[in-house]
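Everything below concerns the one structure shown next.
Heads up, one of the protein chains got dropped from this complex, but the rest are sitting where they should.
Presenting chain A:
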Amino acid sequence: MNRPQTLTRAIAFAAAACVAAGANAEPDTDQLVVNEEIEMITEAAAPAHTENLSTVYSGWRFRADETQALQMDDFENPAMIFVEAAAEVWSTADGTKGNSCASCHEDVESLRGVRAVYPKWNEAAGEVRTLEMQINDCRENQMGADKWKYTGGDMTNMTALISSVSRGMPVNVAIDGPAQSMWEQGKELYYTRTGQLELSCANCHEDSYGMMIRADHLSQGQINGFPTYRLKNTKLNSVHARFKGCVRDTRAETFKPGSADFVALELYVASRGNGLSVEGPSVRN
């Protein structure tokens, strides 16, 4: 006698489970405005060269409300501690030439827009350069100072400072002309399966974004928010450190941060987010 009722209940339960799964499969619809001032584009039509996505979403849209809130106010954004530390380094002379960043660039605001177009082809050097490579070039040749470690604290703090003045501007990385071969190399890497788990970047961040990866909500792996303050290690994380972590998690030997392989991958991944706002330094899990 109870049977139809139980069945109805079972169906209702199944329907509820479907709704829950549906909610997990999508980014949320929250709007990101930082300091009640900088309106961020966290959702944009995918660039034409990103064939397999129709819409690109910032990783911010996949985070819990509490984590999202941390990024909406600079006072609450823990990354700003590191930005302030870099602001001091900015005007501190270092190296044999007695120069600081400020000696040439004056106020850091003069670098507004820089983060949005890197990695970028450097004609004089004949290579694609990341922001980190450019900073080390400045340190070596303009300041006569030692290079910073590619994913070290000083370096990541400085990229966060430079990124912070470009917040809200759309990412606009050039992929044509001399940068094209590097971009093709990065695309190749993005779709190449690595490690014992045989996973490519695309398996998680293109095929499966929105789903859960253990306790975490998978994003599209956009890097518009880098460097990123992660709650798990309470420090700023650079793009290449994150790449390394991802490749390691496929149980592979990783590429080296700062290597040509990762520079190519950064160029390609950055270009997938063309149109999203520069958010760095952002706050993520």
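Descriptive notes on the structure:
In the analysis below, a residue touches a chain if its C-beta (ideal position, glycine included) is under 8 Å from a C-beta of that chain, and two chains touch if they have at least 3 such contacts; residues count from 1.
In this section, contacts and distances are computed from a predicted model.
Per its UniProt record, the hidden chain corresponds to "Sulfur compound chelating protein SoxZ" from the list "Putative transporter subunit: permease component of ABC superfamily", "Fe-S cluster assembly protein SufD", "Sulfur compound chelating protein SoxZ" or "FAD/NAD(P)-binding oxidoreductase". Considering A:I38, A:L53 or A:A85, the position touching the chain not shown turns out to be A:A85 (whole complex).
Set against the missing chain, the residues A:E26, A:E39 or A:E76 yield one that touches it, A:E76.
The chain not shown here touches chain A at positions 75-76, 78, 81, 84-85, 234.
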